[in-house]
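Only a single protein chain was left out; the remaining protein chains are all shown in position.
The chains carry the letters A, B and C, assigned in the order they are written, with residues numbered from 1 in each.
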């Protein structure tokens, strides 16, 4: 039970699409502008000012970065062909170790601690999957169980009795410092508060980027760039990816498959652990039992969403972080988002019918879109319980419409045995 | 063979909290030390001692009693995702170990306390936060609190202090108990200012209890409220409350603490943003229960810790609400007299 | 299949080995951190009292149902991580229905159970649809659907909850007494009872064995799990198979909450046990997707859970230690199985080769080819 079923779904691969290797900077810029524009329209139409506020965007950062780091961990591991559903466990280990190190030796040591905790998880996963050839999902599930156990056990062993600590939480920790560009932040804030169409929205985006940005967020961004560079621009990365695409080919060319897989899973653990450290040292200042709240799984989803690429992963994490942020911040944002979803669904439906000649699928999309629109007009507010599901629904919806374009590394999830074919 | 090394370990780890939370191997036989005849066992809700909130408040009362009367309590803590049978088993373990007074912290124990108490009529039980028929028994003291009344007062305080006429509430998990806090808070605020704008967010939905332990979400939610113009946010979110305080600090607004006087125990750098706290005197309830037992009186039946009984209150630490204290006390008197009836659900 | 003593021994060796490894590793951890190793094992391994035996069996019943639900997916390479959400939706739906007491006692239970299966199946069908029609990995969609189930059920629960005086729990209407199942008094000396729906678990286990092992449908399902490509070529319609087995898995998941609903809680509410789906994954793996293996694994898991309750009281160690033990057992056992499997293949291949060589030696005079 290694790779899962593929089912008979036709994988419509526009070969132009599959050959397109990432976006150019210009495309990215266009995308960002387009997104800001859409939100500006939506904000003006619905009057839900928060959906494009710098606060919401800053919160998006806070919620997206740990997901993105976990997803980046998943990216490393899966690019080398090891499915990593154990990200959650690695993250949990990261939170505990980050707290332990930060309590004793300060926040920066805490980062190292998070990495060490994640590495521990990565090591276990690598040992099981790479060395012993255990099914990747099985190992991941076991790792998640064990990660919870280790963190809780260690917490009650080491945090209990410390001032402010207990069996389920660490003492308060010092946070990783954050950075604000003084003049710029205030100036942009002023523009943002004017609620001018587009201009204010753009100011909000910029402001979120220069206000109260944690050092670890910057590190995370650097790690994304580094990941892209290492995996797609260096010999090391080529070997690592080749191991995920065709391990037998890689081995026949003298690449030590086990070593690269092992390293990749270790890196995966380190990144997930760092994501855990973000939760303890940036998003809050304590370790708390259950703090990861399934973010490891979400990271995995974001990575698949992002088609196993750093840019896509970033978009996936941002989508998740954003929807989570606006619903947590409350107010009418989620309600406004309904309209966006409705419009998007109808557009997708039309596109499916007109361009792809898929009447049924398009029809379904349009009907669902109209239902959502009806809901938007029928209620003033989405009930809190349902608003909480926004990020999950959004992810599911987007996957439902995009996942046929996704292509995972060819040997992802396969157990590799040296010399065997 | 390993007894000596472990006993030093456990006593050092217990030092901070002043009780034997991690009992050594000798206590396996559960022979409580000290001069009290009381043998007290406590079963915490998920989180247990050290949660800086609900369970800790109960622990404080327990510690006080233990210190004063000289007994050595035995503690056990619930784990995530367990069912009634597991809670029952925990209580039974304590019964088996010979404890005569068993305190169950949290409404989740309602059914199990009712059952185990019936089977063990010689053992005395106390349950916190439930006085339903489920947990009723001749040997059960049902200790409940009028969180809505306490919340009414801090709601009133918030409305009185709010310059924007816009306040917020962050609930940890959307359960009935926390709704009770919200209901009181909203009623109190509206009593002062019927037009006040009140935002309310719950961090998670049951059975996902992580909302009581996710400061990041608490901060995001409170951030949103402050940025949309609220200037005071009350939280009933356990460990996530730390995030609410951080957000208040950042926004230069106020936060209101819960359960204990958080201006005394929260992290030092955010204590100055805590306007007041809604006090839920679990410690008093636990202590009084044990004190009575020590004196030979076994409490049972419904014991309501409301405003009148001094079971809930608001804190004045920091002196931020000294100016409105007379007004609040006026409300207090009205609630005590029954003139104002505080709703307990939204 | 003929019973080969050597292979039987090897199959047994794996779990025993895994348990030993778990004991040793956990002891090392405890020892390294200065916790009382002896007390922990004395507590974990002490003979359970009759009351605890009942609890172990009851816990195992629920875990068993969950693991069987997971295993149905596993047998054809589908990862239903969504059992948690499925049984939540199902238990809620069944509780609502049963709480109305429209039907007399026993009938009420049966229809409620069917409703639970329907609800669980429907919830799973979303993931099935997304996989078959949209190519969305069921691992991801079921994770998302778990979170969505939480929100939807919480919303509906708050709408229909009945207020019980003095209680802070939020519950659906309690099911009428005539539909509450008292349980069996099977364990002598215990004052608690084994869930009546033990019967349900036994039926499900039997049906699982029968349908998967003995029917055409089961053959198709297993064939798909072993080799999707070969199954397609043999005439199995994989998309339909995915749809069917995912929904079947969801319907079975719907049963997970039933013993709890009718035997313990009598309503669905905020204290209804969650997280059984994830435990089910571990147990299905531990039991190698075999109905008897799963039963043993569920009992082991439940035994560990129950015994760990006393850890804090008797050994002063956090009860979550049991998660470490369970995790290590899981790792150890899959590694052990993997090693045994490899040894097995080697064994069989060399056996085949040897026997053929022997045959060949006999035939050589006829000039047969290699």
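Here is the rule we go by: a contact is a pair of C-beta atoms (placed from the backbone, for glycine too) under 8 Å apart; a residue touches a chain by one contact, two chains touch by 3 or more.
One rule holds in what follows: contacts and distances are computed from a predicted model.
Novice: Tell me the UniProt protein name of the chain this structure doesn't show, selecting from "Na(+) H(+) antiporter subunit C", "4Fe-4S dicluster protein", "Putative carbohydrate ABC transporter (ATP-binding protein)" or "Acyl-CoA dehydrogenase".
Specialist: Per the UniProt record, the undisplayed chain of the complex is "Putative carbohydrate ABC transporter (ATP-binding protein)".
Novice: Considering the full assembly, with which of the depicted chains is the omitted chain in contact?
Specialist: When the entire complex is considered, the left-out chain reaches A, C.
Novice: Even though one chain is hidden, which residues of subunit C still touch it in the full complex?
Specialist: Where subunit C meets the chain not shown: residues 1-2, 214-220, 222-223, 226-227, 229-230, 232-237, 345-346, 348-357, 359-360, 367-370.
Novice: May I ask you to list the residues on subunit A that touch the chain which is not drawn?
Specialist: Answer for subunit A: residues 12-15, 18-19, 233-235, 238-239, 241-242, 245-246, 248-256, 407, 409-410, 419, 421 touch the chain left out.
The criterion applied here is as follows: only the chains that are shown with their structure count from here on.
Novice: When every step has to jump to a touching chain, what is the lowest number of steps that links subunit A to subunit C?
Specialist: Minimum number of steps from subunit A to subunit C: 1.
Novice: Among the chains, which one keeps its Cα centre farthest from the Cα centre of subunit A?
Specialist: B
Novice: When the C-alpha atoms of subunit A and subunit C are each averaged to a single point, how far apart are the two points in Å?
Specialist: Here the centre of subunit C sits 30 Å away from the centre of subunit A.
Novice: Taking each chain's centre as the mean position of its Cα atoms, how many Å separate subunit A from subunit B?
Specialist: 35
Novice: Mind pulling the subunit C residues that touch 2 or more other chains?
Specialist: Expected reply: 35, 147, 150-151, 154-155, 158, 317, 320.
Novice: Specify, in ascending order, the residues of subunit A that touch 2 or more different other chains.
Specialist: 157, 167, 385, 388
Novice: Where on subunit C is subunit A touching in the complex?
Specialist: On the subunit C side, the touching residues are 29, 33, 35, 74, 76-79, 130-141, 143-145, 147-148, 150-152, 154-155, 158, 224-225, 228, 232, 237-239, 242, 278, 281-282, 285, 317-318, 320-328, 330-331, 334-335, 338-339, 342.
Novice: Which residues, counting only subunit B, touch subunit A once they are in their complex?
Specialist: It is residues 12-17, 21-22, 46-52, 56, 77, 80, 168, 174, 199-205, 208-210, 213-217, 219-221, 223-225, 227-228, 239, 242-243, 246, 250, 267 of subunit B that touch subunit A.
Novice: Spell out the residues on subunit A that touch subunit B in their complex, using ranges where they run on.
Specialist: Touching subunit B: residues 49-50, 53, 55-56, 58-59, 62-63, 157, 159-169, 172, 212, 279, 283-286, 288-291, 293, 324-326, 328-331, 384-385, 388 of subunit A.
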